[in-house]
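Yeah, one chain of the complex is gone here, protein chain that is, but the others are all in their spots.
And now, chain A:
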Amino acid sequence: MTKVLNLDAPPGITALKRAKRRRPGLLVANAVILLLAAMAVSTILTNPRFEWGTVGKYFFEIRIIKGIGVSLGMTAVTMLLSLALGTVVALMRMGSSRLMATVAAAFIWVFRSIPMLVQLLFWYNLAALFPTLSLGIPWGPRFVTFDSNSLLGPLTAAVIGLTLHETAYIAELIRSGLLAVPDGQRQAAATLGLTPGQTFFRITLPQALRVIVPPLGNELISLLKATSLVSVISLADLLYSVQLIYAKNFQTVPLLIVAAIWYMIITGLITLLQQRLERRLSRHTLIPADRAGKAKGSEHSL
């Protein structure tokens, strides 16, 4: 039996001393992590083969900056096209036409299953399958005819491939966001006399965005990195520009580090943007304390 304390006797329970719980395991874990971090930093700084001087020299090189422009441009164009097309595919998939839903599902299946790299090579080599492309009525007259090779340069091929792939993923993202909006919202909009278009753009979509934005940020980052695959069709994006340089001067590792750091910087910026957007979209559900801290006095600014 342990000793029975009389807590009511003076000096009473409030006078007792308190000791914090000891956490030796946490101390050890922290020490190990700091050690590993120190090792990593010291290797990076002291190993001369990292060639930090070379990294610095090429970091703002004009070909690299141009490559970044190509990578960012492709990412932006692909993302905008995929958002528009993905919304259409999502709405087709959820709509009342059985035929359209089936077509949308088939589209998603095809373009999610073919690897990005395979698609890029395929579109780049489309001329081998269709030497000429023409617009017209099936088995009927043709209005215009193009030479595939001149129409589908590497940039067009890359944007088509990236867009089809991305559209399939984004369509599913948007569909999940739209499904997350309760049916009562659509019913309330309907009883107020809003048309289906007004309901979609003003009621359903803004609410769906809260669900869509976090995975969409993820998708944008994946897309940025997926653009590096276009180096296989000799398009001078960030990675291919770096490859062109180290093919001549053999400074492979430092130049790959240049590319890696640039990808990290851009991803960091996208992440910041995503966080700001998420905060904006969820402003009506922020708890008061959070709101006071982050957006003081903005309660009535809307």
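We take it that a contact is a pair of C-beta atoms (placed from the backbone, for glycine too) under 8 Å apart; a residue touches a chain by one contact, two chains touch by 3 or more; residues count from 1.
Keep in mind that, in the parts below, contacts and distances are computed from a predicted model.
K.L.:
One chain of this complex is missing from the view, so tell me which of "ABC-type polar-amino-acid transporter", "histidine kinase", "Thioredoxin-like fold domain-containing protein" or "Cationic peptide transport system permease protein" is its UniProt name.
P.N.:
So the chain that does not appear here would be "ABC-type polar-amino-acid transporter", according to UniProt.
K.L.:
Among A:Thr43, A:Thr145, A:Gln198 or A:Asn249, exactly one should touch the missing chain; which is it?
P.N.:
Per the contact definition at the top, the residue touching the missing chain is A:Gln198.
K.L.:
For the chain left off this view, which of A:Asn30, A:Thr43, A:Gln185 or A:Gln275 is in contact with it?
P.N.:
Checking each option in A:Asn30, A:Thr43, A:Gln185 or A:Gln275, the one touching the absent chain turns out to be A:Gln185.
K.L.:
Among A:Gln207, A:Ser228, A:Thr252 or A:Thr271, which residue is in touch with the absent chain?
P.N.:
A:Gln207
K.L.:
Touching the missing chain, which residues of chain A?
P.N.:
Residues 182, 184-185, 187-196, 198, 202-203, 206-207, 210, 281, 284-285, 299-300, 302 of chain A touch the chain absent from view.
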